[in-house]
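Missing here: one protein chain of the complex. Every other protein chain is in place.
Now for subunit A:
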Amino acid sequence: MKLKINRLSTATNDFKTFEFTVSQENLLKALEEIKTNDDPTLTYRCGCKSGVCGSCTVRVNGVEKLACRTNIKEGDLVEPLKNSRVIKDLVVDVSHETLLIKKTNIGIKESASKNISQADVLKIDTQSNCILCNACYSSCPVYEVNKEFLGPFALTKALRYENDLKSQDEEIINSVQANGIWDCTLCSACTFVCPQGIDPKMDIMQLQNISSQKGYTNPYMNNFDNSMGFDSFDSNDFGFNPNGGF
């Protein structure tokens, strides 16, 4: 089977497509096969080989995937993630993670344990399954124009702590206003690619809703026709419905 890989050539600083023949179907195994048999210099991140460390994310035919959880087909094209500086081959700079998380002011200030119920745990269960794989970050069109955007995983994390009964932090909602929840175009690209079944777009809409309840307003509101219902939680007029279609 032929596999194409788009690699950054450090000499010329542009991308070149290389073609390899592989026998493994699993993408991570195929990469390892190439490294062992054809080109030891092929560079990518990997760790758990089971879909939980979030290190092996690449794009396959333009769609973000965990290499270790992807089976390839004849002629597939593998590329590094978007919206980040490519360091080498399939490795991109992910130092933005810390900055983005930091800006949302999350993190429980060590509090006394509170009595919570399973229902409270379930409220943050999905969001706390995030593996920081950056698939959503790479897919998000807003980053192409605004690197300051807090974006899907950071906002999902903000919601996770906002919804945590043990966190009494008033700061989180305030922190996600600028370059945050109102800048998202609700396009659902992030939701589509998340390997953990997280729906960052829905999380962002929830944060918008909580913000509205707490008296914050959408700064872009006056630029839009009210009927677009930008702050209405259950509007289906725009974006896409993650439960429909595929």
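Keep in mind that, in the parts below, contacts are C-beta pairs under 8 Å (C-beta built on N, C-alpha and C of every residue); 3 or more make two chains touch, one makes a residue touch a chain; residues count from 1.
To be clear about the criterion, contacts and distances are computed from a predicted model.
Q: What protein name does the UniProt record of the undisplayed chain give, "Hydrogenase maturation factor HypA", "FAD-dependent oxidoreductase", "Lactate utilization protein B" or "SpoVR family protein"?
A: Answer from the record: the omitted chain is "FAD-dependent oxidoreductase".
Q: From the listed residues A:16, A:102, A:147 or A:214, report the one that touches the chain absent from this view.
A: Per the contact definition at the top, the residue touching the missing chain is A:102.
Q: Out of A:47, A:75 or A:219, which residue would touch the omitted chain in the full complex?
A: A:47
Q: In the complete complex, which positions of subunit A touch the hidden chain?
A: 10, 26, 32, 35-36, 39-41, 43, 45-55, 69, 87-89, 91, 93-95, 97-98, 101-102, 105-108, 110-113, 115-118, 120-121, 124-125, 128-132, 157, 161, 164, 166-167
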